[in-house]
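One chain of protein is taken out of this complex; the other chains stay put.
What follows is subunit A.
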Amino acid sequence: MSLISIEAASAGAAPTRGLPSRETLTRAALAIAAGAAWIAFAFVTRHWPDAGEWGRGEELAQAAAGFGAALFLAGLLGGLWPRGAERLRRYTPWLLALGLFFILWQATTAKLALLPQPFFPPPHALVEVFVDDWPKLWESVVASLKLELLGFLAGAGAGFVVGVSLGWSRAFGYWVHPAMRLIGPMPSIAWLPIAFFAFPSSYSASIFLIGLTTGFPVAVLTWSGVASVNSAYYDVARTLGASRAFLIFKVAIPAALPHVFVGLFMGLGASFAVLVTAEMMGVKAGLGFYLQWAQGWAAYANMYAALLVMSLMCSGLITLLFRLRDRLLSWQKAEVQW
């Protein structure tokens, strides 16, 4: 208790001297509860006998107990480092919920076998996959990332060039616009059978398909962005002696960039589906292939592990794109929020 009153004194916000504020109490209680949940999870894992054979229960229990104890202590001693405690406070509700979820998961799978086995492996089965099979998972991530980035960058680049040309050249628009109207809305997976024999390798076919998926929304949005540039910007630039190239590169493209990024987000999101499909159908590497392979061996824990890694990879890429956008478009922070 004395530690809590130290905290209240250092926070300085307590209404009455010596009594911790409501916020301080909630903060400590949440961290302690989260810690308790993780310790309980460790206890359940360690001491409630499994209904089947799954490895790495011991290691998981130790890790969970350590993590729980750390949370517990952080709750008790939060007052010593208010800023850290403040930051932790943002996560404790989630950590508490996760701890409870893990207990439920553990109980319904390994302990009571309420969920049909082997389709729902317990947490320590996933831990086993990560610990024992990480070289292969890592290899798959690298392969997926490489394919995704090759296709995405090629498609985004091509889409951008097509979009700018559409917005700028009437002749280009005359020929390309109808083709885009016809082909663009079709899901690019439909090209898959053709692509696999039309291209020298299934790898290059996959790059093409991912590129196509990315390129279409990027082209359409770049085009609409260029088309909707305020004509007053052109007037200003022209009276100041701007050449055609200056109008394109220094006026049209920067002004259209917010639209371009919408296209990039749409393209990136759509390209993940094509990536996984292509890896499942033809490319013998990557997370999609890993999933396929795990399914073939009925290795369900491996499937869940691969899914988890895949979701981390996709959300990581989206986050990176957000960072890039925030950096390039910092000028419009006050203008548009989306």
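We adopt the following convention: a contact is a pair of C-beta atoms (placed from the backbone, for glycine too) under 8 Å apart; a residue touches a chain by one contact, two chains touch by 3 or more; residues count from 1.
Convention: contacts and distances are computed from a predicted model.
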Among "Paraquat-inducible protein A", "RsbT co-antagonist protein RsbR", "Polyvinylalcohol dehydrogenase" or "NitT/TauT family transport system ATP-binding protein", UniProt's protein name for the complex chain that is not shown is "NitT/TauT family transport system ATP-binding protein"
Sole contact to the chain not displayed, among A:58, A:235 or A:326:
A:235
Considering the complete complex, of A:61, A:195, A:210 or A:251, the missing chain is touched by A:251
Quickly run down the residues of subunit A that touch the omitted chain.
230, 232-233, 235-243, 246, 250-251, 254-255, 257, 329, 331-332, 334-335
